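Incomplete set of chains, arranged as in the complex.
Labels run A, B, C and D following the written order; every chain starts at residue 1.
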Amino acid sequence: MPFVKIELTREGVTREQKRQIIKEVTDVLTNVLNKDPHLTHISIEEVDTDNWGYAGEQVSVLREQGITANKK
Amino acid sequence: MPFVKIELTREGVTREQKRQIIKEVTDVLTNVLNKDPHLTHISIEEVDTDNWGYAGEQVSVLREQGITANKK
Amino acid sequence: MPFVKIELTREGVTREQKRQIIKEVTDVLTNVLNKDPHLTHISIEEVDTDNWGYAGEQVSVLREQGITANKK
Amino acid sequence: MPFVKIELTREGVTREQKRQIIKEVTDVLTNVLNKDPHLTHISIEEVDTDNWGYAGEQVSVLREQGITANKK
């Protein structure tokens, strides 16, 4: 009976990306824990960059400074 | 000192329904636990159907397929 | 598709009280929103009184001072 | 490795106030726990006053009655 809450910054995640996250995270839990997928719910919360802090700074300020969260 | 977080899909819940949920859930906690209602806070988070996953699928896709969450 | 998280201080809530909360809160959501109860999950998190703060003070300290959360 | 979630009612919190909260709460955790600030994330969720309940009543209704949350 897992419930998964994913919080991430609102920076243009598409409907298709959300669908893929929902499918793949459910698959991980189903496979690793042998759980019925009908008992798995996932909620994605997109948070404005003004409302997320990292290392003491607002993410919207970090983005203005050219600092991204992208994989290198 | 209860804090209650209710996450549900954003599908037309009215202001009056939210008010009723707040009142009745507070009553349950107050009655069962004998708690002062002034120490009970409730937060309702409405989640877009694109952002909720059930059984590995996006709820907005399930709705397009005619699958609802209604009581039978 | 509601998910409900109830956080409260760990102060002797019994198994039967938890069962009653689960039943009655599910009933509220089912009735007010007309939702299928099989889509409603509830998670109760009991928090040590050392780990809960109210009005800037640790609840365990408030309890030592004789301040309770009981309904008057 | 702290993650901090702050839920508050959406009542005109400014970008600058959010920035100050992010900075100061990170400082508290960094100082008290001696944690690397790069491991501290903060997410602020603003909740509509229709969606927050206090003492069994919707906050939007309390506000219409002239009841505020202001420090006295």
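Rule of thumb we're sticking to: a residue touches a chain if its C-beta (ideal position, glycine included) is under 8 Å from a C-beta of that chain, and two chains touch if they have at least 3 such contacts.
For clarity, every value in this text was computed on a predicted model and none was experimentally measured.
For this complex of identical protein chains, the structure file gives a whole-complex count of 6 copies, while the figure shows 4.
In this section, only the chains that are shown with their structure count from here on.
Touching subunit A and subunit D at once are the following chains: B. Counted by residue number, the contact pairs of A-D are over half the same as those of B-D, the matching pair from B-D, B-C or A-C. If each chain is reduced to the centroid of its CA atoms, subunit A and subunit B end up 21 Å from each other. Centroids built from CA atoms put subunit C at 15 Å from subunit B. Among all residues of subunit C, those that touch two or more other chains are 1, 3.
Shown here, the protein chains touch in an arrangement that is not a line, ring, star or fully connected set. Applying the touch definition to all chain combinations yields A-B, A-C, A-D, B-C, B-D.
Of all residues in subunit D, only 7, 45, 47, 50-58, 60-61 touch subunit B in the complex they form. Of all residues in subunit A, only 1, 3, 41, 43 touch subunit C in the complex they form.
Those residues of subunit A lying in contact with subunit B across their complex are 5, 15, 18-19, 21-23, 25-27, 30, 37-38, 40-46.
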